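Submitted below is the structure of interest, expressed as structure tokens.
Complex shown without one protein chain; remaining protein chains in place.
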């Protein structure tokens, strides 16, 4: 799984998020890039066309966003690429794109302030559907669905600021998980409103160090396990069936209890995703391999019981990444220094 | 070179940026306080108005932000000498709003200037009054800006002279030692523009922990200049110099003082005037140091903005000037 090539593309703007656009095409590779120009205060979502042989990443089409993108997901609906973005202004946008020319066809949105009060919110899109769940630092959870070419939302829960949510991820069409401060994870079922059906707080660490979970992932084949990455290089998995025993894969708790676990990073893990590239034995009880990116510039792969593999060590932070669904050897990541990097594995 | 950030209405009388330069408080002559927030901190390109309300009867002449450790709060000083503290809070289920939490001063004893300093024991506020008094208030509860206690009251004189006539002060200027943390005792600098010459010269006051009192530890004026009215003072951030730098503006010009760090046997700090610079036709409005304490920016009666630096030999000189033109 060695790195075959890495290409960096300066954007001359801050890259807020990157995703691959999941389209099956032999000809084209498309990436969605959320950009922010500090000098003009303008935000945009752009579709870029990638040509690795000519090492070019050229913008195809662009959509101006009313404010900075705080969370970005790309999926497809009825064979058409669909992009969903939540902004720091509390708005939500669904962009439908045309797979033939990668242009933006239509967009529906909920205006600023309707879903969340500032600052940041996270959004997830149900695979193959248009059902979204949003979670914000203001402690609100919303379900958003499209109907009559409008977006409708339902407030699922409001913690009134007592709890802030930093990440959200669907587990099944009715269940999802949220993450928050103090390495907490909550499990929700939107058929049972009023509160989480299960919650977890990591307190493996007896020192004063705690942290925030920034990103979670749930594998379609193992819906009972929630993978989480956050402060102090922490990556852990929470299995609903063994509630209070997290499986620590890297970071904070790793050093104290079990010295065998090596930390891949000591700083913020900004994003975590199951690595679809590695074919693991699905019947195994082990946690599936995952990829992380971190504030100290690491892009790496973690597998339970194995040495972590460092794919990339940049001099600046890697703020987000995405593994291509159709070519899982290819990873796109956003670099703090106004650039996008594309990594190809063997 | 200059980038426009905001245009404001008629009647704007003063502005103040918060610690991170992402929030701007604006005061108006009709007593209106407005708050503008950067939409995407730390970028300051688009400022949005998030609050606007008439909070005082008179003209707001100055606004001072409280240190961020105590929340998002400002002190507004009105032309008739009333200071009111306003704080942005979300109480219980209510949405975010600005609320008044305290006011100081009255018509007989007007507040001329206030400044906040963070000491090891908490937040302190120094207020200079028109009758020549200096009062130091202490915040009792770090999360509650309503409860202040008067810690000390004194006049800006080195020796306690028994009597001088009733003082009448036009303006005062206060600057805390910007040093944060460390074992240092908190200290500040104050100078007056008054009819009583003893009060005028800027003096450095330090808190004497052992006796729980404020003591003058240095006077920043040459013997022949002691009665000069002080227009502005500014204590430079010290990022590692073996001495402090303080700027004092009087009608004679802009003086740069070096202040020693270690007191002599009388508890006094050594002072040396290293430069007397002229500019602004003798009337300085405001002085500000940059975060390294290497550049001093001043504005004054001549309508110019001037920048001052020391050269490699430590000689202070004017580095650049900006002249507003339409």
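Labels A and B are assigned to the chains in the order they are written; within every chain, residues are numbered from 1.
In this section, contacts are C-beta pairs under 8 Å (C-beta built on N, C-alpha and C of every residue); 3 or more make two chains touch, one makes a residue touch a chain.
Criterion: contacts and distances are computed from a predicted model.
Peer 1: Among "BLOC-1-related complex subunit 7", "Protein SCO2 homolog, mitochondrial isoform X1", "Ran-binding protein M" or "Nuclear pore complex protein Nup85", find the name that the UniProt record gives to the complex chain excluded from display.
Peer 2: "Nuclear pore complex protein Nup85"
Peer 1: Name every shown chain in contact with the chain that has been left out of the document.
Peer 2: A, B
Peer 1: Out of B:10, B:108, B:212 or B:265, which residue would touch the omitted chain in the full complex?
Peer 2: Of the listed residues, the one touching the omitted chain is B:10.
Peer 1: Which one touches the absent chain: A:18, A:47 or A:163?
Peer 2: From the options A:18, A:47 or A:163, the contact with the absent chain belongs to A:163.
Peer 1: Using the definition of touch stated at the top, determine which of A:39, A:101 or A:306 touches the missing chain.
Peer 2: Going through A:39, A:101 or A:306 one by one, A:39 is the residue touching the chain not shown.
Peer 1: Out of B:48, B:90 or B:170, which touches the unshown chain?
Peer 2: B:90
Peer 1: Could you please point out the chain A residues that touch the chain left off the display?
Peer 2: Within chain A, the residues that touch the unshown chain are 10, 12-14, 38-39, 88, 119-120, 137-139, 159-164, 166, 180-182, 184, 186, 194-196, 199, 201, 203, 206, 208, 210, 212, 231, 266-268, 295-296, 315-317, 319, 336-338.
Peer 1: Under the stated touch rule, tell me which residues of chain B contact the chain that is not displayed.
Peer 2: 1-10, 12-17, 19-22, 24, 41-44, 47, 68-72, 87-90, 92, 95-96, 141-144, 180-181, 237-243, 253, 275-278, 285-286, 288-292, 294-295, 297-299, 303-305, 307, 309-326
Note that only the chains that are shown with their structure count from here on.
Peer 1: What whole-number Å value describes the gap between the mean CA coordinates of chain A and chain B?
Peer 2: Whole-Å distance between the two chain centres: 46.
Peer 1: Going by the contact rule at the top, pick out the chain B residues touching chain A in the complex.
Peer 2: Checking each residue of chain B against chain A gives 39-40, 43, 45-46, 90, 93, 95.
Peer 1: Hey, which residues of chain A end up touching chain B in the complex?
Peer 2: 36, 38-41, 67-68, 88-89, 117, 160-161
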